[in-house]
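Pasting a structure here, questions to come.
Partial view: only certain chains, each at its native spot in the assembly.
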Amino acid sequence: MIAEVYIKLKEGVSDPEGEATKKALNLLGFKNVKRVSSVKVFRIAIEGVSREEAEKEIEEMCKKLLANPVIHDYDIRWVG
Amino acid sequence: MIMYREIYPGVYEIDILNAGDEELVKISEEMGLNLSLDEMKVIKEYFKNKGRNPRDIELQALGQAWSEHCCYKSSKYWLKKFLLGFKTDYVISTEYDAGVVEFDEEHAYVVALESHNHPSAVEPYGGAATGIGGILRDVLCMGAQPVALVDPLFFGDLSTPYEKLPPGIKHPVYLLEGVVAGIRDYGNRVGIPTVAGMVFFDESYLTNCLVNVGCVGVAKKDRIIPSKAGGEGDIFILAGGATGRDGIHGVTFASAELTDTESTRSAVQLGNPIMKEPLIHACLEIVEKGLLTGMKDLGGGGLSCAVGEMALAAGYGAEVWLDKVHLKEKDMKPWEIWISESQERMLLTVKPKHVDEVLYIFRKWDVPASVIGVVKGEKVLRVYYKDWLIYEMEIEFVTKGPEYCRATAERREKVEVDEVKEPEDYAKVFLKMISHPNVASKEWVIRQYDHEVRGNTVLKPLQGRIGFETHGDAAVVKPTDSWKGLAITADVNPWMTKIDPFWGTASSFDEMVRNLVAVNSEPHSFADCLNFGNPEKPERIWEFVESVKALGWMSKEFGLPCVSGNVSFYNETPYGGVAPTPTLMGIGIVEDVRRAVTSNFKREGSAIVLVGETKREFGGSLYSKVTGMKCNVVPKTDPKLLKRYSEAMLEAFRKFKVLSCHDPVEGGVAVALAEMAICGMGFEVSLDFIDLFSESNTRWIVEVKEAEKFVNFFKERGLKAKVIGYTGGDKLNYGKFSVELEEVEKAWRSGFSKFLR
Amino acid sequence: MDIRVAVLRIEGTNCEDETVRAFRALGAYAEAVHLKQFYSDMIRDDEVRSIWDYHCLVFPGGFSAGDYVRAGAIFSARVKSVLRRDLEEFIKEGYPVLGICNGFQILVELGALPGFDEDKPIADEPQMALAINDSNRFECRPTFLKHENRGKCVFTRKLKKEIVMYPVAHAEGKVVFPRGREEEYLERLIENDQIVFRYVDPEGNYSSYPWNPNGSFYNIAGICNVKGNVFGLMPHPERAFFGWQVGREEEVFDGKYVFESVIDYLRKFY
């Protein structure tokens, strides 16, 4: 099974990487770009457990390592 | 028709005994060997005598070993003739991956400088990062703790319009940002400070950017490790990252012109600093405990080159068990394992009784390591895969490689051209010069590198009042507990070498020495990285030969040994070749780091002295570049005179209170004075046009208290020095013109960074 | 008594040597200790250590585990999984813990800073973040810091100067508190005397970039926990310990006080 874990910045937390990317794109002539935000995704292959258990484990992983609740929201999507 | 016959699973025999010329060429092409017909014929002859056909792994090994990158076949002859062989009594060794030089009673310093050009042109981030990874291994394998990194970089003009980019070529801004990010992310993560470098722009680098990287390390003299096997029966241990398909044919890639930047992926890697960092600790712990007999990094040519060179250097042979190598991908063919250039790997030879201890240390650091072979008495290399003997060749035949003395053709302009005249508007031309990206502040780059990690950087690349710093001439690090320091600088002037590779190279050498002296260090040794075009073209090899001649001449006459180097040819695309770029990394010894001198003006009302002599020499100058006035009179220099001046300067540092010192380079005295002033102290000088902008060699600008005595000190020695003015105020008053400090500072701070994010 | 300091490391930690040197220069016994030496059964007897062998723990600067995922996240997760109990006990008993740069990031990710709860010195999840610099770049530059601690922090008690200079070198150092609760956090920090250093310009004014190099909330550069024995800061005192590191003629410089203060504290109490 493969899950994609999305780690996004919470609404209102500033996103220098997204902003810098937007600025660079605008400078390159892409004037239609109004906003860029950066998201970090981990594709995790997990085996030997049921999907339900896996989902629980991944929640745990987010809490223990992948996200910092002060600035991040996360989101799990199964892709395989 | 060529015959490929599978003799063991994944191992093919190639019928070259029955191959004609055409087929030999085809084999070389199909297998990606990059060997010429003549070379293929030598191989055919060799196997004829053996009475059998070669296997794919054997031909691949020869392709690696005989590549330009590995065996220096086009350059060896010239390097031996002009440059190598000159040593001073403090040079400990120059025959291995990095030069080793005495630092003090107990310690040696280790120097290496290398190019990572082709990979960086294709994938700037990974290319530059793996360049740093590679140069660290070169220093580490001598048993040394890396203490400083250096990164001279060369790109096309940042203002190049996108429409003007040839197909498949990446924009200089993209390349620069990627390269700097790669060096930053790798260097900072492994925790070795990047303390010096340069960034140079010229249109000749548009289709061939150059990424050179240097490293300096420090070792205890009695713990220096040779890059050779210790003795018969020693065990080969391969440690570090797993071996994968990455980097296959990297050296052959680097030994041909770059034609297509998108389909050469296998030669490009990202590197893994977080494997390298513990690998450094583990190797140094093993060195400290005296548990190994030899060590070599795996770079170009992978295991194939490393095992061969370690065995040959010691006069032994080896037996290797390929299936013991830890792999990233399970289904790799034996020849792929043998020549893979996967990053972060080191090869050690260890006495059998120490094997367990060595493996424990690697395990402790979470670094994978495996026993993969043994040193043999007979000078033959045998490779086994499972139970099959799949490779058996005399080491000397493989590792020595061919040597060529290629035809040269001079392309120097015979007639002197000098159209340079005074500008109509001095201030305007001056502001153009100070904001030229080659001159303007490199803060954008410098601050992204941790140049202070390890806590030993005494002179940093940015110096002077905090928040308003200016450029320094050389970085100084304090590598041991004593007050002694190492000064480090990287220099070359491609605009000059382009017009005249001989005098341009000599000028670059002069600049390197000046930078070392300017911080109050005694020039001690240097390394070179020679970046040139296609050596099969007579004009290109001529450029190379001229450059090497100049280096050899300067080195011997000045008395500064070349302790390490690297040649990078084929920096050429169908759109042209690079300006001859002999990058130099100079190392100086600072007797007491507390007496190192910085470049910013310190006190109102001090005298400003110009040491040296200014001539009308505008060839390759910034002035001629920004005004478009042609001149091919490249500055000359005289190594003996440079030596006399250097010695006098160093003596003067001891005798007089020198407040600051800087050397004029691009833009001459005018620009150098501005750089000294930029931290917030203006000046008033009076200089004529030539004094202002000519780029003559062997000169320094010095801020002193006792001006008269200082000047006389030089005059007594038959050397030139004169007071040109005084510090103070908030204007740069050159006599002929005057500009506000604030305006200059703005132009200088933004000239380069305005192109970047 | 011999004061014993452990400078903890895993792969990618890279300021351990200069940190050890700083303690040793003041006569303490300091050594770099790999996290595995505390728990792994593959470690040989002579290299096994316990946190109770030491009086002070330091998380030094660097890029532990590459700073992948988030700066300090992996190191702190590993500490939490093998050492949490001991470390909590260690802090409760008043032993000092220092985090410099990456170490500060680790202490924040660990939930040991801001450390409002004296009885539970390691929170279950992070209470603040050290986010990407506003400039979106790694920056290595000198910074001026105003010392604002009124005496709680055991790492700055000997510091008599109001403004010190320590360099920073990081890409993720911007102090961020939970959105909407910034003022509440700030009040608690001030009330508890937990604010230690704030970025200022050379004249001592609170100022924006580049003087505040990362855009930190309230210009915060370093804070301690409510007890004053856990201290984290982004700038590097060990890089400004000796005069020669910063181009000064004096033998020692501003960075020394951090190390001196904690050694003094330990000498008095243990």
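Should a chain be cited, it is by its letter among A, B and C, assigned in written order, with residues numbered from 1 in that chain.
Basically, a residue touches a chain if its C-beta (ideal position, glycine included) is under 8 Å from a C-beta of that chain, and two chains touch if they have at least 3 such contacts.
Please read these numbers as outputs of a predicted model, since none were measured by experiment.
Student: Only one of each chain type is drawn here, so how many copies of each does the whole complex have?
Tutor: Stoichiometry for the full complex in this file: A x2, B x1, C x1.
Just so it is clear, only the chains that are shown with their structure count from here on.
Student: Could you state the distance in Å from the CA-based centre of chain A to that of chain C?
Tutor: 28
Student: In chain B, what residues contact two or more other chains?
Tutor: As it turns out, chain B has residues touching two or more other chains at 757.
Student: Which residues of chain A are in contact with two or more other chains?
Tutor: 20
Student: Can you check the complex and tell me which residues of chain C touch chain A?
Tutor: Of all residues in chain C, those touching chain A are 69-70, 73-74, 77, 80-81, 109, 125-129, 131-136, 176-179, 215.
Student: Spell out the residues on chain A that touch chain B in their complex, using ranges where they run on.
Tutor: It comes out as residues 20, 23-24, 27.
Student: Spell out the part of chain B that touches chain A in their complex, as residue ranges.
Tutor: Where chain B meets chain A, its residues are 757.
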